[in-house]
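Omission of a single protein chain aside, the complex is shown with its protein chains in their original locations.
Moving on, here comes subunit A:
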Amino acid sequence: MLTYLARRLFVMVPTLILISVLVFVIIQLPPGDFLSTYLNELQSQGEAVDPAKIEFLKQQYGLDQPIYIQYAEWAWGLLHGDLGFSFEYNLPVSDVVGDRLWLSMVLNFSTVIFIYIVSFPIGIYSATRQYSWGDYGFTLLGFLGLAMPNFLFALILLYYANVIFGTSIGGLMDPEFINQGWSFAKMMSVAEHLWAPVVVIGTSGTASMIRRLRANLLDELSKQYVVTAHAKGLSPTKVLFKYPLRMALNPFIADIGNILPQVVSGSVLVSVVMSLPTTGPMLLTALQSQDMYLAGSFLMFLALLTVVGMFISDVLLAWLDPRIRLQGGISK
(Lines give C-alpha, C1' and ligand atoms only; values in the text may rest on other atoms or scores of the structure.)
Protein backbone atom coordinates (compact mmCIF):
# COMPACT_ATOMS: atom_id res chain seq x y z
CA MET A 1 0.00 0.00 0.00
CA LEU A 2 2.82 2.38 0.93
CA THR A 3 4.72 1.66 -2.24
CA TYR A 4 1.49 2.18 -4.15
CA LEU A 5 1.04 5.60 -2.54
CA ALA A 6 4.63 6.57 -3.23
CA ARG A 7 4.39 5.41 -6.82
CA ARG A 8 1.12 7.21 -7.31
CA LEU A 9 2.56 10.47 -5.92
CA PHE A 10 5.62 10.09 -8.07
CA VAL A 11 3.52 9.72 -11.21
CA MET A 12 1.81 13.05 -10.49
CA VAL A 13 5.05 14.99 -11.07
CA PRO A 14 5.52 14.22 -14.80
CA THR A 15 1.76 14.60 -15.28
CA LEU A 16 1.78 18.11 -13.89
CA ILE A 17 4.88 19.06 -15.93
CA LEU A 18 3.21 17.81 -19.09
CA ILE A 19 0.03 19.71 -18.27
CA SER A 20 1.94 22.93 -17.65
CA VAL A 21 3.56 22.62 -21.10
CA LEU A 22 0.18 21.98 -22.70
CA VAL A 23 -1.42 24.90 -20.88
CA PHE A 24 1.32 27.24 -21.99
CA VAL A 25 1.15 26.07 -25.59
CA ILE A 26 -2.63 26.37 -25.71
CA ILE A 27 -2.53 29.92 -24.35
CA GLN A 28 0.03 30.82 -27.00
CA LEU A 29 -1.93 29.17 -29.81
CA PRO A 30 -4.21 32.09 -30.81
CA PRO A 31 -2.32 34.56 -33.03
CA GLY A 32 -0.82 37.54 -31.26
CA ASP A 33 -0.34 38.17 -27.58
CA PHE A 34 -1.63 40.54 -24.95
CA LEU A 35 0.25 43.51 -26.38
CA SER A 36 -1.05 43.07 -29.91
CA THR A 37 -4.60 42.74 -28.57
CA TYR A 38 -4.04 45.84 -26.49
CA LEU A 39 -2.58 47.65 -29.52
CA ASN A 40 -5.54 46.76 -31.72
CA GLU A 41 -7.87 48.04 -29.08
CA LEU A 42 -6.05 51.34 -28.82
CA GLN A 43 -5.87 51.75 -32.62
CA SER A 44 -9.53 50.99 -33.03
CA GLN A 45 -10.18 53.81 -30.61
CA GLY A 46 -8.10 56.04 -32.89
CA GLU A 47 -5.17 56.52 -30.56
CA ALA A 48 -1.68 56.56 -31.89
CA VAL A 49 0.83 54.24 -30.33
CA ASP A 50 4.51 54.86 -30.11
CA PRO A 51 6.38 51.84 -31.54
CA ALA A 52 9.25 52.46 -29.15
CA LYS A 53 6.93 52.15 -26.22
CA ILE A 54 5.61 48.85 -27.58
CA GLU A 55 9.14 47.58 -27.98
CA PHE A 56 9.91 48.63 -24.43
CA LEU A 57 6.84 46.88 -23.09
CA LYS A 58 7.70 43.73 -25.02
CA GLN A 59 11.13 43.65 -23.45
CA GLN A 60 9.70 44.47 -20.07
CA TYR A 61 7.32 41.51 -20.17
CA GLY A 62 9.77 39.20 -21.87
CA LEU A 63 7.47 38.74 -24.87
CA ASP A 64 10.35 39.11 -27.30
CA GLN A 65 12.00 36.00 -25.96
CA PRO A 66 11.57 32.62 -27.67
CA ILE A 67 8.61 30.69 -26.37
CA TYR A 68 10.57 28.02 -24.49
CA ILE A 69 12.39 30.62 -22.46
CA GLN A 70 9.10 32.28 -21.62
CA TYR A 71 7.83 28.91 -20.52
CA ALA A 72 10.93 28.15 -18.46
CA GLU A 73 10.68 31.44 -16.62
CA TRP A 74 6.97 30.95 -15.96
CA ALA A 75 7.41 27.39 -14.78
CA TRP A 76 10.37 28.32 -12.59
CA GLY A 77 8.25 31.06 -11.07
CA LEU A 78 5.37 28.64 -10.46
CA LEU A 79 7.67 26.36 -8.51
CA HIS A 80 8.54 29.27 -6.22
CA GLY A 81 4.94 30.31 -5.75
CA ASP A 82 5.33 33.25 -8.13
CA LEU A 83 2.37 33.10 -10.47
CA GLY A 84 3.66 35.80 -12.80
CA PHE A 85 2.38 39.23 -13.70
CA SER A 86 -1.04 40.14 -14.99
CA PHE A 87 -0.80 42.57 -17.95
CA GLU A 88 -4.36 43.69 -17.74
CA TYR A 89 -4.40 44.60 -14.08
CA ASN A 90 -0.75 45.62 -13.92
CA LEU A 91 -0.44 43.61 -10.74
CA PRO A 92 1.16 40.31 -9.78
CA VAL A 93 -1.27 37.48 -10.52
CA SER A 94 -1.43 36.42 -6.89
CA ASP A 95 -2.68 39.89 -5.93
CA VAL A 96 -5.27 39.88 -8.69
CA VAL A 97 -6.56 36.48 -7.79
CA GLY A 98 -6.46 37.19 -4.09
CA ASP A 99 -9.32 35.63 -2.22
CA ARG A 100 -10.99 34.44 -5.38
CA LEU A 101 -9.03 31.19 -5.41
CA TRP A 102 -10.05 30.35 -1.86
CA LEU A 103 -13.62 31.42 -2.34
CA SER A 104 -14.02 29.29 -5.43
CA MET A 105 -12.47 26.35 -3.64
CA VAL A 106 -14.90 26.79 -0.76
CA LEU A 107 -17.79 27.11 -3.21
CA ASN A 108 -16.78 24.09 -5.24
CA PHE A 109 -16.07 21.81 -2.31
CA SER A 110 -19.39 22.77 -0.73
CA THR A 111 -21.07 21.96 -4.02
CA VAL A 112 -19.44 18.54 -4.22
CA ILE A 113 -20.43 17.77 -0.65
CA PHE A 114 -23.96 19.01 -1.34
CA ILE A 115 -24.18 16.71 -4.37
CA TYR A 116 -23.06 13.68 -2.37
CA ILE A 117 -25.23 14.38 0.66
CA VAL A 118 -28.39 14.95 -1.35
CA SER A 119 -27.95 12.32 -4.03
CA PHE A 120 -27.03 9.37 -1.82
CA PRO A 121 -30.21 9.00 0.22
CA ILE A 122 -32.36 9.75 -2.81
CA GLY A 123 -30.42 7.33 -5.02
CA ILE A 124 -30.69 4.55 -2.45
CA TYR A 125 -34.39 5.27 -1.97
CA SER A 126 -35.03 5.19 -5.73
CA ALA A 127 -33.13 1.97 -6.23
CA THR A 128 -34.68 0.05 -3.36
CA ARG A 129 -38.17 1.22 -4.25
CA GLN A 130 -37.88 1.00 -8.00
CA TYR A 131 -41.01 2.10 -9.90
CA SER A 132 -42.68 3.45 -6.77
CA TRP A 133 -44.30 6.92 -6.73
CA GLY A 134 -41.32 8.27 -4.83
CA ASP A 135 -38.94 6.91 -7.43
CA TYR A 136 -40.95 8.46 -10.26
CA GLY A 137 -41.15 11.77 -8.39
CA PHE A 138 -37.41 11.97 -7.84
CA THR A 139 -36.79 10.88 -11.40
CA LEU A 140 -38.96 13.74 -12.65
CA LEU A 141 -37.21 16.25 -10.41
CA GLY A 142 -33.87 14.85 -11.48
CA PHE A 143 -34.65 15.27 -15.15
CA LEU A 144 -35.87 18.82 -14.51
CA GLY A 145 -32.58 19.54 -12.78
CA LEU A 146 -30.63 18.02 -15.66
CA ALA A 147 -32.59 19.77 -18.37
CA MET A 148 -32.66 23.27 -16.93
CA PRO A 149 -29.58 25.38 -17.64
CA ASN A 150 -27.87 26.42 -14.42
CA PHE A 151 -27.86 30.12 -15.17
CA LEU A 152 -31.60 30.09 -15.83
CA PHE A 153 -32.16 28.46 -12.48
CA ALA A 154 -29.90 31.10 -10.94
CA LEU A 155 -31.93 33.90 -12.53
CA ILE A 156 -35.21 32.38 -11.32
CA LEU A 157 -33.83 32.01 -7.83
CA LEU A 158 -32.50 35.58 -7.83
CA TYR A 159 -35.83 36.94 -8.99
CA TYR A 160 -38.01 35.09 -6.51
CA ALA A 161 -35.65 35.65 -3.60
CA ASN A 162 -35.94 39.33 -4.30
CA VAL A 163 -39.69 39.40 -4.95
CA ILE A 164 -40.81 37.11 -2.15
CA PHE A 165 -38.16 37.52 0.56
CA GLY A 166 -36.90 40.90 -0.48
CA THR A 167 -33.28 39.79 -0.20
CA SER A 168 -30.50 39.83 -2.70
CA ILE A 169 -28.78 36.46 -2.92
CA GLY A 170 -26.20 37.55 -5.47
CA GLY A 171 -22.56 37.60 -4.52
CA LEU A 172 -20.86 35.49 -1.92
CA MET A 173 -21.02 38.03 0.92
CA ASP A 174 -22.71 41.22 1.93
CA PRO A 175 -21.33 44.22 0.03
CA GLU A 176 -19.77 45.82 3.07
CA PHE A 177 -17.32 42.93 3.46
CA ILE A 178 -15.93 43.11 -0.06
CA ASN A 179 -12.23 43.99 -0.02
CA GLN A 180 -12.24 43.78 3.74
CA GLY A 181 -9.92 41.57 5.75
CA TRP A 182 -11.19 38.22 7.00
CA SER A 183 -13.25 38.38 10.15
CA PHE A 184 -15.80 36.17 11.84
CA ALA A 185 -18.63 38.36 10.59
CA LYS A 186 -17.34 38.08 7.05
CA MET A 187 -17.19 34.29 7.31
CA MET A 188 -20.76 34.20 8.57
CA SER A 189 -21.80 36.37 5.70
CA VAL A 190 -20.15 34.01 3.24
CA ALA A 191 -21.89 31.07 4.86
CA GLU A 192 -25.23 32.85 4.52
CA HIS A 193 -24.72 33.52 0.85
CA LEU A 194 -23.15 30.22 -0.03
CA TRP A 195 -26.32 28.10 -0.16
CA ALA A 196 -27.84 29.72 -3.24
CA PRO A 197 -24.92 29.16 -5.66
CA VAL A 198 -24.31 25.73 -4.12
CA VAL A 199 -27.88 24.70 -4.85
CA VAL A 200 -27.82 26.21 -8.31
CA ILE A 201 -24.52 24.67 -9.36
CA GLY A 202 -25.20 21.40 -7.56
CA THR A 203 -28.62 20.63 -9.03
CA SER A 204 -27.56 19.10 -12.30
CA GLY A 205 -24.70 17.24 -10.65
CA THR A 206 -27.08 15.88 -8.04
CA ALA A 207 -29.56 14.83 -10.69
CA SER A 208 -27.03 12.89 -12.71
CA MET A 209 -25.53 11.38 -9.57
CA ILE A 210 -28.95 10.13 -8.45
CA ARG A 211 -29.50 8.49 -11.82
CA ARG A 212 -26.11 6.82 -11.71
CA LEU A 213 -26.38 5.64 -8.12
CA ARG A 214 -29.81 4.24 -8.85
CA ALA A 215 -28.58 2.34 -11.91
CA ASN A 216 -25.45 1.04 -10.17
CA LEU A 217 -27.33 -0.05 -7.12
CA LEU A 218 -30.04 -1.75 -9.16
CA ASP A 219 -27.32 -3.73 -10.94
CA GLU A 220 -25.76 -4.76 -7.66
CA LEU A 221 -29.06 -5.58 -5.95
CA SER A 222 -29.75 -8.40 -8.38
CA LYS A 223 -26.33 -10.00 -7.86
CA GLN A 224 -25.92 -13.40 -6.33
CA TYR A 225 -23.94 -12.31 -3.28
CA VAL A 226 -26.90 -10.18 -2.18
CA VAL A 227 -29.08 -13.28 -2.21
CA THR A 228 -26.39 -15.05 -0.19
CA ALA A 229 -26.47 -12.27 2.38
CA HIS A 230 -30.26 -12.52 2.59
CA ALA A 231 -29.98 -16.29 2.90
CA LYS A 232 -27.77 -15.80 5.97
CA GLY A 233 -30.69 -14.11 7.65
CA LEU A 234 -29.33 -10.56 7.67
CA SER A 235 -31.93 -7.82 7.92
CA PRO A 236 -32.64 -6.09 4.59
CA THR A 237 -31.15 -2.75 5.69
CA LYS A 238 -27.94 -4.36 6.90
CA VAL A 239 -27.65 -6.30 3.66
CA LEU A 240 -28.11 -3.13 1.65
CA PHE A 241 -25.48 -1.14 3.48
CA LYS A 242 -22.88 -3.83 3.91
CA TYR A 243 -22.90 -5.40 0.47
CA PRO A 244 -24.47 -3.78 -2.62
CA LEU A 245 -24.06 -0.19 -1.50
CA ARG A 246 -20.37 -0.69 -0.92
CA MET A 247 -20.00 -2.23 -4.35
CA ALA A 248 -21.97 0.62 -5.90
CA LEU A 249 -19.65 3.16 -4.31
CA ASN A 250 -16.70 2.44 -6.58
CA PRO A 251 -17.82 4.54 -9.56
CA PHE A 252 -18.45 7.52 -7.30
CA ILE A 253 -15.10 7.45 -5.69
CA ALA A 254 -13.53 7.04 -9.09
CA ASP A 255 -15.49 10.13 -10.10
CA ILE A 256 -14.04 12.57 -7.57
CA GLY A 257 -11.29 13.50 -10.00
CA ASN A 258 -13.83 14.26 -12.71
CA ILE A 259 -16.43 16.04 -10.66
CA LEU A 260 -14.10 18.78 -9.38
CA PRO A 261 -13.16 20.33 -12.74
CA GLN A 262 -16.72 19.74 -13.98
CA VAL A 263 -18.15 21.75 -11.12
CA VAL A 264 -15.54 24.44 -11.57
CA SER A 265 -16.20 24.92 -15.26
CA GLY A 266 -19.95 24.58 -14.81
CA SER A 267 -19.91 27.40 -12.31
CA VAL A 268 -18.45 30.02 -14.68
CA LEU A 269 -21.76 31.12 -16.18
CA VAL A 270 -23.52 30.97 -12.83
CA SER A 271 -20.76 33.06 -11.30
CA VAL A 272 -21.26 35.68 -13.98
CA VAL A 273 -25.02 35.70 -13.46
CA MET A 274 -24.84 35.76 -9.70
CA SER A 275 -21.76 37.98 -9.65
CA LEU A 276 -19.78 35.58 -7.52
CA PRO A 277 -16.20 36.59 -6.78
CA THR A 278 -14.82 33.26 -8.02
CA THR A 279 -12.18 32.43 -10.55
CA GLY A 280 -14.58 31.59 -13.36
CA PRO A 281 -15.46 35.05 -14.71
CA MET A 282 -11.88 36.24 -14.33
CA LEU A 283 -10.60 33.25 -16.32
CA LEU A 284 -13.05 34.16 -19.07
CA THR A 285 -11.78 37.75 -19.39
CA ALA A 286 -8.18 36.67 -19.03
CA LEU A 287 -8.58 34.30 -21.96
CA GLN A 288 -10.32 36.99 -24.03
CA SER A 289 -7.60 39.57 -23.50
CA GLN A 290 -4.79 37.01 -23.77
CA ASP A 291 -3.55 37.88 -20.33
CA MET A 292 -1.38 34.81 -20.49
CA TYR A 293 0.02 34.49 -16.99
CA LEU A 294 -3.33 35.08 -15.33
CA ALA A 295 -5.05 32.55 -17.59
CA GLY A 296 -2.17 30.12 -17.18
CA SER A 297 -2.40 30.27 -13.41
CA PHE A 298 -6.10 29.54 -13.50
CA LEU A 299 -5.69 26.63 -15.87
CA MET A 300 -2.87 25.21 -13.77
CA PHE A 301 -5.10 25.52 -10.74
CA LEU A 302 -7.81 23.51 -12.50
CA ALA A 303 -5.27 20.90 -13.59
CA LEU A 304 -3.96 20.63 -10.06
CA LEU A 305 -7.50 20.10 -8.79
CA THR A 306 -8.04 17.32 -11.30
CA VAL A 307 -4.76 15.58 -10.60
CA VAL A 308 -5.19 15.81 -6.84
CA GLY A 309 -8.80 14.65 -7.17
CA MET A 310 -7.67 11.65 -9.18
CA PHE A 311 -5.04 10.90 -6.57
CA ILE A 312 -7.58 11.04 -3.78
CA SER A 313 -9.99 8.79 -5.64
CA ASP A 314 -7.27 6.25 -6.50
CA VAL A 315 -6.13 6.06 -2.91
CA LEU A 316 -9.68 5.74 -1.64
CA LEU A 317 -10.44 3.03 -4.20
CA ALA A 318 -7.38 1.03 -3.22
CA TRP A 319 -8.31 1.41 0.41
CA LEU A 320 -11.94 0.37 -0.09
CA ASP A 321 -11.62 -2.36 -2.68
CA PRO A 322 -9.29 -5.27 -1.93
CA ARG A 323 -9.42 -6.36 -5.56
CA ILE A 324 -7.69 -3.16 -6.60
CA ARG A 325 -5.36 -3.21 -3.62
CA LEU A 326 -4.22 -6.80 -4.04
CA GLN A 327 -4.46 -7.38 -7.75
CA GLY A 328 -3.59 -3.94 -9.03
CA GLY A 329 -0.06 -4.80 -10.09
CA ILE A 330 -1.04 -7.85 -12.07
CA SER A 331 -2.00 -7.38 -15.67
CA LYS A 332 -2.01 -9.56 -18.70
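Note that in this section a contact is a pair of C-beta atoms (placed from the backbone, for glycine too) under 8 Å apart; a residue touches a chain by one contact, two chains touch by 3 or more; residues count from 1.
Note that contacts and distances are computed from a predicted model.
Chemist: UniProt name of the unshown chain, from "ABC transporter ATP-binding protein", "Multicomponent Na+:H+ antiporter subunit E", "Methionine biosynthesis protein" or "NADH-quinone oxidoreductase subunit J"?
Modeler: "ABC transporter ATP-binding protein"
Chemist: Tell me which residue among A:Tyr38, A:Tyr243 or A:Phe298 touches the hidden chain in the full complex.
Modeler: Touches the omitted chain: A:Tyr243.
Chemist: Which residue, A:Val96, A:Ala207 or A:Ala229, contacts the hidden chain when the whole complex is considered?
Modeler: The missing chain is touched by A:Ala229.
Chemist: For the chain that's not shown, point to the residue among A:Val21, A:Leu42, A:Met188 or A:Leu326 touching it.
Modeler: Going through A:Val21, A:Leu42, A:Met188 or A:Leu326 one by one, A:Leu326 is the residue touching the chain not shown.
Chemist: Could you list which residues of subunit A touch the chain missing from the display?
Modeler: 7, 223-225, 227-236, 242-243, 246-247, 320-323, 326-327, 329-332
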